[in-house]
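Here the complex is missing a single protein chain, while all its other protein chains stay put.
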Amino acid sequence: MDLFAEAIAWIFSTDTQSGSLPLSEAIATHLAFTVVSVLIAAVIAVPAGWLVGHTGRGREIAVGLSGAARAVPSFGLVLLLVLVFGVTHKVGASTTAFVLLAIPPILAGAYSGVEAVERRIVDGARAVGMTSSQVLGKVEIPLGLPLLIGGLRSATLQVVATVTLAGYVGSWGLGFYIVQGIQIRDFAQILGAALVIVVLAVLLDLLFALAERAVVPRGVRAGRDGR
Amino acid sequence: MTWVVDNLDLIGRLTVEHLRQSALPILLGLLLSIPLGWLAFRFRLTRGLMLTVVGLLYTIPSLALFALLPPLLGISFLSEINLVIALTIYAVAIMTRFVADALASVEPHVRQAADAVGYGAWRRFWQVDLPLAGPVVLAGLRVTAVSTISLCTVGILIGIDNLGYLFTNGYQRQIVAEILAGVVAVVVIALVIDRLLVVLGRALMPWAGKGA
């Protein structure tokens, strides 16, 4: 347990705050990579997923994509893109990798949310004269939000973990401390950085857990809690 | 391509290593998650607890988990056991939720019918609940297998040689083909194992239909 004390000491030491990579900067970069990548992925995947869920077209592709994506090793993808883009474009290459990894879970959340809306509800909406886009906008999207947020949640966790691995290609983010710590055999630094990463990941996850609850429409929640 | 042809030996050896390292976590994930998933399914109290714990474990980024385990378990940081335990934790985290959902997917009237014809609780679990939960458990096992095989590559960062070696080695030597070969090899073996599990599932659960 001594190591934990040393790790905590590392987190709060002045060296860590003001070294070549200050801790606050590492956290900020880590978060910035995560937020930007997930946002870009969402802009692409959310509308696409809604359309797939609404029309049923391209469903096979979307399902196959989100299944196969799990098999792609994220660390390998980052290194591959950095080499392909060239080492002078590490930020762009890494971000591209993060976006690619974030798209499948968001896509899955968007289309499965729309698909999970009961057929009879959609049928009722059409029967009273909603246009196709009104059905999507007024019924399928609001009722599918919890699953969409679930998809964003998985994507965010995936990206947080991958940004950590990207510490191997650049002196940025919290992963760099671990990669550097391994080289210089500084286990306090490794554990300290790991603890910060865990706290960051858990906080983000908690945020999404709360959001997931908040977007359950009130009428649906009322039914779930019983009368 | 020439790099691949010249290094088939290396790729083959790393693939075998990779499979060996992934197999145990997948298997352990399945075995441990059955009692844990049952706990999560059966009791309200344990359900909240189990699902929160596995949810939290799943949240921890891999590189951070490698760093956390050694001081907690008294194992060496740069060791295969560290990798195997970390992968097992992820496997259990994924599988427990699936097993709990799988058990919940068994229709209550089937369970009641089994009780009515006189199954004991233990026998009913093994002969009715678990087989009927099988298709969903299999779906979970497929997710677990694919994720584990993919995640295993991160082991190279703590000095464990597997297909991840092609990533760091290729990166240091600036050989795109080497990294690409590693990525493709991982995807291919993950998908092959996935198909094998589907075939195995059909053989073991002929009643489940094509959807499983």
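In order of appearance the chains are A and B, and numbering begins at 1 in each one.
Methods note: a contact is a pair of C-beta atoms (placed from the backbone, for glycine too) under 8 Å apart; a residue touches a chain by one contact, two chains touch by 3 or more.
Basically, contacts and distances are computed from a predicted model.
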Per UniProt record, name of the chain withheld from view ["Ketosteroid isomerase-related protein", "3-oxoacid CoA-transferase subunit A", "ATP-binding cassette domain-containing protein" or "Iron-sulfur cluster assembly scaffold protein IscU/NifU-like"]:
"ATP-binding cassette domain-containing protein"
Missing chain touches which shown chains?
A
Taking the full complex into account, what residues of subunit A touch the chain not shown?
120-121, 123-131, 134, 138-139, 142-143, 217-220, 222-224, 227
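As a convention for this text, only the chains that are shown with their structure count from here on.
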Subunit A residues touching subunit B in their complex are 1, 3-4, 67-68, 70-77, 79-80, 82-84, 157, 160-161, 164-165, 167-169, 175, 178-179, 182, 187, 190-191, 193-195, 197-198, 201-202, 205
Mind listing the subunit B positions that touch subunit A in their complex?
55-56, 58-68, 70-71, 77-78, 143, 146-147, 149-151, 153-154, 156-158, 163-164, 166-168, 170-171, 174, 176, 179-180, 182-183, 186-187, 190-191, 194
